[in-house]
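Below is one structure, written out as structure tokens; the observations come after it.
Only one protein chain is missing from this complex, and each of the others stays in its spot.
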Amino acid sequence: MEKLVAKYVWEWPVRIVHWVNFLSILTLSVTGIYIGWAKTLAHDPSQYVMGWMRFVHFVAGYAFTISVISRICWAFVGNEYANWRTFVPWAFKDGRKNMKETFLFYVFARPRPPHAVGHNAMAGAAYLWVFLLYLVMICTGFALYAQYAPGSLLSRAFGWVYIFGSSQGLRLTHHCVMWLLLAFAIHHVYSAWLMDVKEKDGCMSSIFGGWKSVHEEE
Amino acid sequence: MAKIVIDPVTRIEGHLRIEAEVSGSSVADAWSSSTMFRGIERILQGRDPRDAWYFTQRLCGVCTTVHSIASIRSVENALGIRIPPNAELIRNLIMGIQNVQDHVIHFYHLHALDWVDITSALKADPARTAELAASLSDWPLNSPTYFKGVQAKLSAFVSRGRLGPFANAYWGHPAYKLPPEANLMATAHYLEALEWQKDVIRIHAILGSKNPHPQTFLVGGMAIAVDPDSQTALNANKLEEIRLLLGKAREFVEKVYIPDLLAVASFYKEWAGIGGGVGNYLCYGEFPADNSGKPEVLWIPRGIILNRDLSRLHPVEQDKITEYVDHSWYEGKPGTALHPWDGETDYKYTGPKPPYEYLNTDEKYSWVKAPRYADLPMEVGPLARCLVAYASGHKEVKPVVDLVLSKLQVGPEALFSTLGRTAARGIETLVIAQKLPQWLDALVANIKGGDLSIHNNEKWDPDTWPAEAKGFGWHEAPRGSLGHWIRIKDQKIANYQAVVPSTWLASPRDAKGQRGPYEAALQGTPLADPKRPLEILRTVHSFDPCLACAVHLLDPTGNETVKVV
Partner (left out) sequence: MDKKDNEQAAVAEERQMRKTVWEEKGISRRDFMKFCTAMSAALALPVTFAPKIARALDEVQRPTLVWLEFQDCAGNTEALLRSSSPSVAEIILDVLSLDYHETIMAAAGHQAEDALMKTVREQKGKYIAVVEGSIPLKDDGIYCCVGGKSARDLAREVCGNAFATIAVGTCAAYGGIPAAAPNPTGAVGVKDAVPGATVINLPGCPLNPDNLTATVIHFLTFGKLPATDSQGRPLFAYGKRIHDNCERRPHFDAGQYVEQWGDMAHRRGHCLYKMGCKGPETWHNCPIQRYNDKTSWPVGAGHGCVGCSEANFWDTMTPFYKRLPNVPGFGIEYTADQIGAGLAIATAAAFAGHGVISALRRNKDTEGKKEE
């Protein structure tokens, strides 16, 4: 029989990054939706509704950027579960097998997911794409933001983004990717819940404390 | 027979080429060709119909309002939108001042140099010029000192040996007949008009944000808010500024333009017998008195005159308008003319490879199509409008026409000519300049009554539209009858077609070989010196050519492929 043992999987930087991402994405989405779908909330010009929305959006944007960069760094110094290899499972033999089995589990073709302690292989691959979307958001966001100060360090740092499209094209991308990330968030919470109930691995609580229940194969 | 080519025809908008066969000392036959193509109708397909006006406005930068007006009217017609009275009046003001300004520019800056020899003005006596000017009107600038100043300016310009835009013209041509004093007066007014036009057109800036290409048009109304208690909206201050500018416009027309026109015309009366053209005249009518959309409320009436018969006025039916492409660089069934809603054409250049000497005028030779009304070529423009109004006994137009005819001591038949076209433009300018303050008064009265509405929002949201709709928008542009035809499908433009004044006028031959108005009018034009065909320019310029908008393309299906030569 299998035995469940507690294992420290998510180190504190991973957990902080996770929650900073959660809060900043939430804030960025709420303020971003207002910026895109402005509503007249002010009654006189002395109010500063859009001004504050944008301010909060930009601050959250910086927080998010720092968080994402930290996580990328941690992928090279953190434990095996945080390592960059988790995010490119297809590059390793085990990973490929794990991916296939997880996929079969998700489509109900296999009763149990394969053994995984950190991210399962499918999740790891998905996070790579999510991080790419994060980078798209960061680059389009800062490229658009930098327009307020042409010639500044910021605008020079992100000027290259405009080779991919006009400012309207970037803005459209910024909107669409937000919805993709929100769709991902739904998927993310569901999958974690699924693992939690299926595997009873404490997936949901692990992101708070870092400890997961792991099947120890006999 | 010798064939002469004028390309580019200058002092017009766009790219016009005239080829003419000369027999003896007059033009035996002529071909009018436009040598530029952009394909704006194709570009419009699949776009938001509410955006169309901004695109079509770029058909022409000279008559810079007209294609926006026709476009928003076509969408409003397709969707059944009635615009608020304020918007109707604002549009009347914009259209009216456009006519006035455009006609004055045409007369002084595009047409006058065909009649006025600027170099001869150097020989004029300023004192006698002032006498001449004073005998024509009480314009305050009619002093010897003033004309002396203009002459000094001119001679300084000439003495530096760099004539700039006045270089290489037909100066000293025997067909120039004005005495030096009249030339000096006209030159002075050429310069004055340059200042005047940019001032009066500020009305477009006030109501439309800028000129050229005003930007406050909207499907369903106008985007200039009206509110006497707002800094930013149209308030008393701005209305008063418009009133002052309207006064300035009217004064110049009454005291400078019309007297100059009559004075110049009196030296060129033989041109009342030259350049008649096709003899059929079409006018869609313009300046609605209310927002009912009915033709009866148009201040300039709608109608057709056939064969120069002023005793009969025919109604205009939109389904009788068709276009031929037999001599135009488009594919299409030979001998078949199609209605703008139903046409099927594809552009295909078959002309000579540039650089070329002559076009093959037996085959296709222009980017302009050949529109016909009930299979007849039609002249449109100020002359057509004047004639239709005259024939209908219009209470404001008829007296002015009669006055001009009596001053020049000619009968109404003189109107069917190059001179008549140029005179009609002046007549119309005067009548509109006098009418404009009434529309401003009506607007003020409306605002005073508490009506601040400028836009009908009911059909703004595309979700309120039917799945399919079609409509047409007509407008009397400075150069003549302009029509836009639109088909809307699934909230997008399925097809767009403009039949514009210069398409009517610069039209090449149709399937039956009937000449277009330019071509017909040029036949028989005398030429004193075929190497310097000044007379051809006179007749062509009397139509006020504006070619960019004449060239366009139709594609009703929206899915045919571009065929490349």
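We just call them A and B in the order they show up, numbering each chain from 1.
We take it that contacts are C-beta pairs under 8 Å (C-beta built on N, C-alpha and C of every residue); 3 or more make two chains touch, one makes a residue touch a chain.
Owing to the predicted nature of the structure, the values given are computational and were not obtained by experimental measurement.
*Asks:* Taking the complete complex into account, which shown chains does the hidden chain touch?
*Replies:* Touch partners of the hidden chain, whole complex considered, are A, B.
*Asks:* Based on the whole complex, identify which of B:S135, B:S209 or B:N360 touches the chain you can't see.
*Replies:* B:S209
*Asks:* Check the options A:K7, A:K100, A:H115 or A:H175 and report the residue that touches the missing chain.
*Replies:* A:H175
*Asks:* At which residues does chain A meet the chain that is not included here?
*Replies:* These residues of chain A touch the chain that is not shown: 33, 36-42, 44-51, 53-54, 106, 108, 111, 147-148, 150, 159, 162, 166-169, 171-172, 175-176, 178-180, 182-184, 186-187, 190, 193-194, 197-198.
*Asks:* Suppose we count only contacts with the excluded chain; which residues of chain B make the list?
*Replies:* Contact residues on chain B toward the absent chain are 5-15, 35-40, 42-43, 47-48, 50-51, 54-55, 58-62, 64, 105, 109-110, 113, 118, 125, 148-149, 151-153, 155-157, 162, 164-171, 191, 194-195, 197-199, 201-202, 204-213, 215-218, 220-221, 223-227, 230-233, 347, 349, 351, 353-357, 452-455, 457, 460, 462-463, 490-492, 532-533, 537, 548-549, 553, 562, 564-565.
Everything below uses one rule, namely that only the chains that are shown with their structure count from here on.
*Asks:* Per the centroid of Cα atoms for each chain, what is the distance between chain A and chain B, given in Å?
*Replies:* Between these chains, centre-to-centre, one finds 61 Å.
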